[in-house]
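Every protein chain except one is present and positioned as in the full complex.
Now for chain A:
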Amino acid sequence: MKPRAVWNPRDLLSAGVIVLTFFLLWELGVRLLDMPVYLLPAPSRVILTLFQNTSLYAQATALTLGEALVGLVLGLSAGFLLASVLVLRPGLEGGVMTLAILVKSTPMVAIAPLLTLWMGFGVLPKIVITALMTFFPVLVNILTGLQRTDPALLDLFRAWHASRWETFIFLRLPSSLPYLFAALKISAPLALIGAVVAEWTGASGGLGRTMWLAYTNLNLPYLFAAIFILAAVGMFLYQFLAWLEARAVFWQVPRQD
């Protein structure tokens, strides 16, 4: 789980080459096979659509990203608080985890339209779905992190007669930081998906709404433009988290010789 240096020139170059090759093959394939645009548009066409509708896409992206981030923060807070309670009061773990697994096993695709029905086309149902989707990975990861504290360090705190609360603040919490980032790196893309799925079931705006409109009109360049944006935003989020992780969990940086 060592955070690697992100955005280093060599990785960036190889990633660029791979993505570019992929787009080139796609473009070539579409042109050579004379693929109709309602089945698969060429990437050049998609990017053109994107640039012709920048303000539309910018607005939709801002809305979806906003929903995703608010939901992520809520899911993160809830998962974190619950994990902390379970560590400080271990007796509760069995019951609460059963409930949490129940929530996790419920297909969100089925819940989303219900929430839209109850809460309307506004942002609220999107935020709820996103929070529900991110809550579980956060809970499980942070709980694991809080519980897998180095036994040697736990012994030390016991020998010092530190209280349960002091042990939590000074030992368990900082040692769970790598797990928090693992949770975030799983949850951030999930939050984005959650927001889009919720919008798909009915919304007044957002990338999911744009995609749904494009899909019903078989306007594939529009649809793919939204997909491109989602992929780019997801990747940016992930890289940002990796960058943050390398700074926050600095002690896991491998020793330099």
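Quick notes
To be clear about the criterion, contacts are C-beta pairs under 8 Å (C-beta built on N, C-alpha and C of every residue); 3 or more make two chains touch, one makes a residue touch a chain; residues count from 1.
Keep this in mind: contacts and distances are computed from a predicted model.
Its record in UniProt calls the unshown chain "ABC transporter domain-containing protein", which is the match among "Sarcosine oxidase subunit beta", "ABC transporter domain-containing protein", "NitT/TauT family transport system ATP-binding protein" or "Acetolactate synthase small subunit". Contact with the omitted chain, checked across A:Val70, A:Ala162, A:Ile186 or A:Leu244, is made by A:Ala162.
Among A:Trp26, A:Phe121, A:Phe170 or A:Tyr215, the one in contact with the hidden chain is A:Phe170. Touch with the hidden chain on the side of chain A covers residues 150, 152-153, 155-162, 166, 170-171, 174, 177, 250-253, 255.
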